[in-house]
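With one protein chain removed, the remaining protein chains of the complex are shown where they sit.
Labels A and B are assigned to the chains in the order they are written; within every chain, residues are numbered from 1.
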Amino acid sequence: MTTGPIIETKGLEVRFPLPTHFLSRQKPVLHALNGVDIAISPGETFCVVGESGCGKTTLGRAIMGLLEPSAGEILFQGQRIDGMDETTRKPIRRDMQMVFQNPYASLNPRRNVYETLAEPVRHLMPEKSPVELRQQVEEVLAATGCDPSWQRRLPHEFSGGQRQRIAIARALVTNPAFIVADEPISALDVSIQAQILNLLTDLQGERGLTYLFITHDLSVVEHFGTRVAVMYLGAVMELASAETIFDNPKHPYTRLLLDAIPKLEGGSFDKPRTPGELPDPVNPPPGCPFAPRCPMAEDLCRRDRPHLRELPNGTHAACHFAE
Amino acid sequence: MPMLEVQDLHVAFPQGRKSEVEALRGVDLTLEKGERLGVVGESGAGKSMLAFAILNLIAEPGRVSQGRIMFHDRNLLDLSERDIRAVRGNRISMIFQDPMVTLNPVLSIGTQMMETLRAHRRISGAEARALCIAKLREVAIPSPESRLDAYPHELSGGLRQRVVIAIALLTDPELIIADEPTTALDVTIQAEIMALILKLCRENDVALILITHDLGVVAEVTQRLMIMYAGKCVETGATGAIINAPHHPYSAGLLRALPQNAARGTRLYQIPGAMPPITALPTGCAYHPRCARATALCKAEIPPLENGAACFHPLTAPEEVP
Partner (left out) sequence: MISLKGFLRRFFSDPVAIGAGLVLLVLVLMAVLAPFLAPQNPYDLMQLDIMDSEMPPSWKPGGDPRFWLGTDAQGRGVFSTIMYGTGISLLIGIGAVIVQAVLGVTLGLIAGYKGGWIDSFLMRLADIQLSLSTLMMAIIALALFQAAFDANIYADYAIIMLIMVIGIAEWPKFARTVRSSVLGERKKEYVDAARVIGLPPRKIMWGHILPNTLTPVLVISTIQVAEAIMIEASLSFLGLGMPVDRPSLGSLIRSGFEFIFSGSWWITLYPAIVLVALILALNLLGDWLRDVLNPKLRRGED
């Protein structure tokens, strides 16, 4: 059992060249991730929150190997996995799996449930005999609350919540240690969201899983997360434990996010709010990415990009003025 | 007299060749001038259907099979196509979820706004333009004069939705129906848009029907609330009252399942099962298979809406297990 972090990123950068006319001189580049350093400890539920364009999905995909980083390192249990060739990476894939956002698109419509669940085992654990394979599939179906009769059926016969259970079963079938869950409940009905969240919590307790939980829903984070990273325009603005970040947010963006959550007691929307728009990720301004919208911004902020620094209460914030 | 009164509305769709299935099974709604009502439910409950029915926009082969929709003192269902067009977009405006679908991508913002204005009013081009700029300013769009010539794809999601709101307000309507207006938007943009809608409704005395699945948003914006389940209204009343002390087990379940209502680290309360599809409704109360308080009566008969809740055994005090 390793004691170091299970997943680490160091200076992770991801840039996408944008398609341009082949004669044009400009080559615009979209900066999706601008130097992200995180370290996830085994057993924790590390949440990444942010709004569209902040890079949280890109972070998840880079860690899972769905895209190559432009710079920086990604480490799994101390071993560098970015740029690894497929043969070396294959055994590691058993331990890292992913659950996707859209249950209506994450299962191949032409494959039945058994085939979908058996495929990862066949590819990543070829030493398993057909009998063992079947057992493994049935075990993971039971663990996620799926009925064994579902095995012969096709995805379109199931509801969104059921499909997401199947997707979670697929992620569990190779017995991974680490799961990236990319907005796993956003596409589900409200009364099903609680069921799936409870399932994820139970599975974590039973199997000692570590989660990287990507979401935009802060109330889920407050309930479910151990540590939280708030991202904005490709960088981490604040990194803190779940309790601290809600009780005592240090970064102005985090405060803006928390302030925007509608509250059951009402009253938050009584004051009009000026429109704030995300600046262009193709031409990020120099300095702090949040400066254009920040009520506390000064010249220093627009000039120098602040890096994550540790504050006395243990929170890390990327702000010149946080304390 | 209430401004809008929906009485016993039924919307039916054909199923197979011989039978029909009801998407709305007898819904009542009243709305006073300037009042803000929230309609909450999960997908399939029928809340969007209700909005479309009010504006007589139910697409074939669906139809309104029963009921009346009284706007002031005229039944909207009896109006000819020409008369309903004078109401639709003019006195009752609608805001949909996805502004990229509401706005025509090949026409400039200005063209679309002026088109709406001139469809309902005799007004010169110059006056229309001035009015459009004024409305864009009212929804806090920066540099409105230049935005008038912009195309929808040139604006961000938040700005586009503001344009949609501006168009909805152009004709000074009495009622705005907003169907999930902020579901596709980020949380900070959602806060801005909802604050804007709230401000405009208060200032201009415009009534609002806000359709959403988000209880937090209705708590912030609406005065009264209607909770829908499987094509019927199961609870209605003042928003604050329902949120603090729900009477129907489903409403209580929804509220209890919210993460903000659960203690950190505990399991979330989850309502067992799932909402039945309208093609396979149970007998009696549609919620009874999921309800811990269900009795034989609940299986046999559909509970009428009484004292704001459609339940034979409503909750009388905040209890542990609804």
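By definition in this document, a residue touches a chain if its C-beta (ideal position, glycine included) is under 8 Å from a C-beta of that chain, and two chains touch if they have at least 3 such contacts.
Small disclaimer: the values here were computed from a predicted structure and weren't measured.
Student: Quick one: which of A:5, A:69 or A:120 touches the chain that's been left out?
Tutor: A:120
Student: Which residue, A:46, A:100, A:114 or A:211, contacts the hidden chain when the whole complex is considered?
Tutor: Touching the chain that is not displayed is residue A:100.
Student: Which of these, A:170, A:250, A:273 or A:293, touches the one chain of the complex that we don't see?
Tutor: A:170
Student: Spell out the interface residues on subunit A facing the chain that's missing from view.
Tutor: Subunit A touches the missing chain through residues 61, 64-66, 86, 89-90, 93, 96-98, 100-102, 105-110, 119-120, 123-124, 156, 167, 170.
By our rule, only the chains that are shown with their structure count from here on.
Student: Measuring from the mean C-alpha position of subunit A to the mean C-alpha position of subunit B, what distance in angstrom results?
Tutor: Distance between chain centres: 32 Å.
Student: Report the residues of subunit B in contact with subunit A in the complex, numbered from low to high.
Tutor: Its residues touching subunit A are 42-43, 140-142, 156-159, 162, 186-192, 194-196, 198-199, 213-217, 219-221, 239-240, 243, 253-255, 257-262, 264-265, 267-271, 274-275.
Student: Flag every residue of subunit A that touches subunit B in the complex, lowest number first.
Tutor: The contact residues of subunit A facing subunit B are 51-52, 159, 161, 189-195, 197-198, 201-202, 216-220, 222-224, 242-243, 256-257, 259-278.
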